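Yeah, one chain of the complex is gone here, protein chain that is, but the others are all in their spots.
On to chain A.
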């Protein structure tokens, strides 16, 4: 296997999370009933005209800045002409001749250390509708809710060499997009879709081999398997002395194989030309500056800051920033209780445990920082013990309970009234005269027994330190 090298370039479609569509005012909300978010513009009725959503440009620019791209001075759109029922106008408005940004990069961590993957270009385009087939009725329907949802396509250079690198690249890309807030990157909803361009060559050969394209993968697992399978298929062909045909393939995840869709000869001529209904838009230097200054802090910056500002270890900083949701939760909670180490520990130990146990995605979390902060403060102030706190953490994490009210309701608080506790301890002493006399005769082990009896009597709801103190006073008094 080692004598062959796999060369991979990825095209990633990222749905931007703007409120409205790219060329009209329709909502981009996912999951509405079919054709509920449509208008004459996004279904391409005669005479309807596109008006560019400024937010789309700003999101694309933020992505371009985060990926270290060269930004072009003008935004020009082109029409990509082809027929398909989900394409309402008979053309897709995209950027072909001049993408919004070019020549960027992403740094990834691989088993051989840090590696830079080049970004060839980022361009803006509109999404198409969705076909729904009623196989029983031999009919098809079209849902245009998705038509006109803004996308950016991020095209990498052929710098990726393995399935693992591809996944590392995608994870990093997803992280950057979610950190920027330009996309939710929910793959199950199609917010992030991947096309793979793959070729193989003999190790040491500088020329690129004939490549194939595998279209529309919507999970990282599928990307991983598709790359492994296609790489193997191509190497086997070469070993048998056969030729690789330039073609587009479709990945069948259930069968774990890719299937030929069309060869290069069959590819369409899209007759690209400039979109006359959208004049060129100039990107002023000030506009880029404005976007830069309002851009959120990215993960790499956070990792450094967490170590400096919160005195956390690099490892802790990495874990806490592995999802923007967790990082945000950490920062907001810390801001309320001012105990970075405690917050970090709770999130990393208990938080990660809950996420793993429930098989959740950190991005799905909806925890109130106020609840978490209260919980941590209550432990620190000795109002609850750690066992109770751990039990409550899950409820704070998943159900957003108010810890103070919950403690009151379920009577979980520690007995903080010293006089009341003193009476309780006295009662324990009165019930255990033998232990008291044992202790007084020098058998110190009896002290431990008396602590245990007290804790039992208060059902654990007392600060053991305080119990110790009162016991010592009463026994020696």
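We adopt the following convention: a contact is a pair of C-beta atoms (placed from the backbone, for glycine too) under 8 Å apart; a residue touches a chain by one contact, two chains touch by 3 or more; residues count from 1.
Here is the rule we go by: contacts and distances are computed from a predicted model.
For the chain that is left out, the UniProt protein name among "Chemotaxis protein methyltransferase", "Glutamyl-tRNA(Gln) amidotransferase subunit A", "Stage V sporulation protein AD" or "Sulfur dehydrogenase subunit SoxC" is "Glutamyl-tRNA(Gln) amidotransferase subunit A". Of the options A:111, A:243, A:269 or A:286, the residue whose C-beta touches the omitted chain is A:269. Residue A:81 is the one among A:27, A:81 or A:197 that touches the chain not shown. Note that of A:90, A:181 or A:460, the residue touching the chain absent from this view is A:90. Chain A residues in contact with the hidden partner, per the touch definition given at the top, are 40, 43-52, 79, 81, 83, 85, 88-91, 142, 269, 271-273, 276-279.
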